[in-house]
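Structure incoming, see below.
A single protein chain has been omitted; all remaining protein chains appear in their positions.
== chain A ==
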């Protein structure tokens, strides 16, 4: 059944499987995902952290206990902590992806020091829709974390998106930035972006225009921060791009150190046309394929 744990997902191994979006619409679905997450952590002997936003932390522990999981014991021995985003990674003045990445480094080190095989976290992401400073960088965070964190650290993260609290557009774009989807995949937005499965880079799908500028801004931020010299934007599923979007991406490519051009794979005709009109947009990119 879509929306329930047990849906076909890639094995919980490798970078792609360790960063999952979890989309749910009611408390029953939420609890099922939560319990599956904690059972997996107990089986793998991983340290677990749950960062609530809309949920009372006590409710998390009750839901686990109701499902027969000895959550109290896991908390007592330090394997499970339940806190809130507001008291942890949102405690600063502004949500900053780089600061949160540093927290994951520290958390993974601490988990290893305590004898755990890795760190496993759940974050309720509904805060991203509220007027929180830096919340507009949530998509950038979801994109960057793939190459900048998961490829380095034994971290598993499930990002909880509650359809009751996040708009369909928001859910689809944000969940779409993950490579593994639980509780339904993302679809239906003008433009989506996700990390590439098998090489450094990102896949853009749909149609880019003024209405999708926030997606392009996040992609540009991820492009400029990507740690690898070689980086690709797979545009094979992008059927339109406007001049402003291309300029934003080209500018981000120009900010990358090292001087290796950003590869634009299978660019749509519109992009080639724009490069004809504005050759300067091509100074830091290389169009390949098609």
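By definition in this document, a residue touches a chain if its C-beta (ideal position, glycine included) is under 8 Å from a C-beta of that chain, and two chains touch if they have at least 3 such contacts; residues count from 1.
Everything below uses one rule, namely that contacts and distances are computed from a predicted model.
K.L.:
The chain dropped from view, which UniProt name applies: "Protoheme IX farnesyltransferase", "Anti-sigma regulatory factor (Ser/Thr protein kinase)", "Glutamyl-tRNA(Gln) amidotransferase subunit A" or "Heme exporter protein D"?
P.N.:
Missing chain, UniProt protein name: "Anti-sigma regulatory factor (Ser/Thr protein kinase)".
K.L.:
Based on the whole complex, identify which of A:57, A:154 or A:209 touches the chain you can't see.
P.N.:
A:209
K.L.:
Among A:28, A:117 or A:273, single out the residue that touches the unshown chain.
P.N.:
Checking the options A:28, A:117 or A:273, the one contacting the hidden chain is A:273.
K.L.:
If I consider the whole complex, including the chain that's not displayed, which of A:112, A:243 or A:287 touches that chain?
P.N.:
Considering all chains, including the one not shown, the answer is A:243.
K.L.:
What residue numbers in chain A mark contact with the hidden partner chain?
P.N.:
Chain A touches the missing chain through residues 189-191, 206-207, 209-212, 239-240, 242-244, 246-247, 250-251, 268-270, 272-274, 277-278, 280-281.
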